Every structure is written in structure tokens, then in C-alpha cells.
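Apart from one protein chain that is not included, each protein chain of the complex appears where it belongs.
And then subunit A:
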Amino acid sequence: MSRKLLETDGQEWVQQGIITEAQREQLLALYPTDTAAIGLLPLLGSLLVGLSALSVVAANWQGLPELVRLGLLLGALCGAYAGGEYFRRRGNDNLGMGLLALGLILFGASIVLTSQLYQLIGYDLTGLLAWAVAGMGLTWLYRSRLLFLMTAVISGIVQGYNTGQLGAFSYLTAAGTALGLGYYWWRRPDALLGGVLATGLLWQAALLISHLHVKITWFFIPAMLVYAFGDWQPDRPAGRALQGPPLVAAFLFTLGLALFGESDFYAGQLRAPLLPYLAALGGVLALSVVGKQRRGRLGSLTDWLLLLPGFYFTGGLALAVATLVVLYAYSGAVLLRAHQEQNQDRVTLGTVLFILTTAVAYFKLTWGFMDKSVFFLLGGLLLLGLSWWLRRRAARTFSASSSTKP
């Protein structure tokens, strides 16, 4: 309970006779006011001084002798790290971490600016790779979420620069991100970091696919590998968070397939060589199933519905309809499971997905009516039926939980 709630509502509780005035004071004493470790004004003041120094340096950067520039960069780098360590030792973790993060940014800036200073632009990316490695080291050293987040972003930038500017994919960077950050997340599961890690890895996977010029469906092999990794994670919320981005990608892809899959031209663009693709996908599926079974989550197997490779189907319209069926099955399964788990957030998510699917189905309907009007009706009926069933179930759970009370 927060002290703020006690302060605002406490008087009312006393008046209603829930607690006595003495008890209210005892409760308040349990939650002492946070003593700000550093005053806001000195912090703001030093920030302004720092900014002015930065602007002076930036304005005269080109005119400064090379050695002075180098000294400034290294001095700022060391200063940020030393300051971060100092504040952390004094127990001011937020400011300390902020300064360490600044140090990491300054390291990257130093590499770039020093290379520019000496007109060194090689075709390798050793410099930028060193930046990602430094971030990884700091993350492991300080066990910090902020540094983890920055390292994921930096690795994404390094990979983006490498494929965009240098025209090569750095497998080292990708493997480093997956192993270094993946293992960190495995040991210290965290929902936010799971989402960030998955997004970072999907970004690199997408860069790899575009670099290799292969069919974009290959993207789902690494993406679902990330998903399967989430299945093995003992911490359920963290695992779910890691699986979020791959599922979002798969859902959007399937949604697109429902919209445009009718044209065989688009579907043809997606057809990776059948056997290797199915073998790879099957391998990842097996990995995922075993993980789900070990952790007792076989119910989430419906997620794989989105990965049904319907694009091999040359049916045209039939493909679009089949995809819609899959989408309805998936969003219906999400809703059903959310309700079984009594999870309000997931009920909302399932409803949104269901409505999205229905919207796509409606869009198709306005195009080439009759065939899919039946289908739309089915979706609507299903939605109505489901909502009726959900409401009834919710009402029953509510009455059950209230009847257990004396």
C-alpha cells in the first residue's frame, strides 16, 4: 500500500469506523516518506551546466586541435563511468545507472567521432561491434535492465548499419545478441526485457532475410525459434512477453494473407522451397511442443495455428477463406483460454483480435460478396454466441465467488 493512499483516504476510514485514529497513525508510521537521495534543484543545475558545456564543445568542435578533441571524448567517457560507479556506491542507483548508460553512449560516440577525425572508414565494423560488446559486458556486470535495453538497441543499430551501409550481414553480432542477451534473460526472466529482446532479434532476422534475398516466409523460422525459446522459460509471464513479438508478426502476416492471398501472384512470392521450409518449421514446432509439454502449457499450442503454411495452396479464393478460418480459430482460442484463465487483459486482447479478423472478413465481403457473406455471418454469429457464453460464464463465476462468502 502506498503512503499516498493512506494519507488521502485514511481520514475517511477513521470516520467510517474501519480503523481508529491511532491505527491510522501506526499505519502511516509503517510507510515513511521517501527521502530524496539527491535534491532536484542541484540535479537540474548540474544538468544545465553540463548542457552548456556540451553546446560550447559542439559549436567549436571543428576548430579544436585533434588531441584536445580526443582528450575531451575520453575524459567525458571516464567521467561518466566514474560518476556512475560513485553514485551507485552511495546507494543512488537510478542516477548511477543513468551515468553508466551515458558512458556507454559516449563510448559509441567516441568510436564514431574518432574514426571521422582520422578519416578512417574501413569496410569492417570492428568499431561498432566493440560498442555492442561493451554494452553486453556492462549489462552482465551491473545486471541492469536499462543497460540490457540499450545493448539490444545498439546491436540492432550495428546490424542495421552493417547490412545497410556495408552490404554484409554480421552473423557474429546476431549470435552475440541471441546468446549474450538471451542467456541473461534466461537467468533473470523479465517481461519487459523479453519483449525488447524478441523485438531486437526479429529486427535482425528481418535484416538477414532481406540481405539474403530469400522468400520472406523464411523469417518465421528464426522468429518461431525465439517463440520456442519462450516456451522453455520456467517464468510464465516473461516467456509470454518474449513470445509476443513473434506472434504479432505471425498474426499480421496471416491477416495480410487473408487480405491479399487471393491473388496467386502474392502467394507465389511467399512460397519457399516446400520440403526445406516445412522441415525447418516442423523442427521448430517440435522444439516448441516439447517445451510446452515440459512446462505444462500445451494449451497454448493454438498459437501455432498462425503458422499454417496456407500460401502453398494455389486455390486463390479458397486460400483467403481458409486463412480467415484460421484467424477466427486463433482469436477464438485466445478468447477461450483467456476466459479459462480468468485473465482480463487477455480477454481484451482476444476481443481485439476477433474484431480485427471480423473487420478483415468484412473487407473481403465488400469485395466479392456472396461467397463470403455466409462466412461473415458465421463470424458474427460466433462473436455473438461467444459474447453470450462469456457473459453467462462471467455471471456464473461471479455468483459462485460471492456465494462462497459468508
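One rule holds in what follows: contacts are C-beta pairs under 8 Å (C-beta built on N, C-alpha and C of every residue); 3 or more make two chains touch, one makes a residue touch a chain; residues count from 1.
Just so it is clear, contacts and distances are computed from a predicted model.
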item: Options "ABC transporter permease", "Putative aldehyde dehydrogenase", "Ferric reductase-like transmembrane domain-containing protein" or "GDYXXLXY domain-containing protein": UniProt name of the undisplayed chain; value: "GDYXXLXY domain-containing protein"
item: Candidates A:Leu28, A:Val57, A:Leu74 or A:Ala191 - the one touching the absent chain; value: A:Leu74
item: Residue touching the undisplayed chain, where the options are A:Val14, A:Leu28 or A:Ala130; value: A:Ala130
item: Touching residues on subunit A - with respect to the absent chain; value: 62, 70, 73-74, 77-78, 81, 85, 103, 107, 110-111, 114-123, 127, 130, 134, 137-138, 141, 167-168
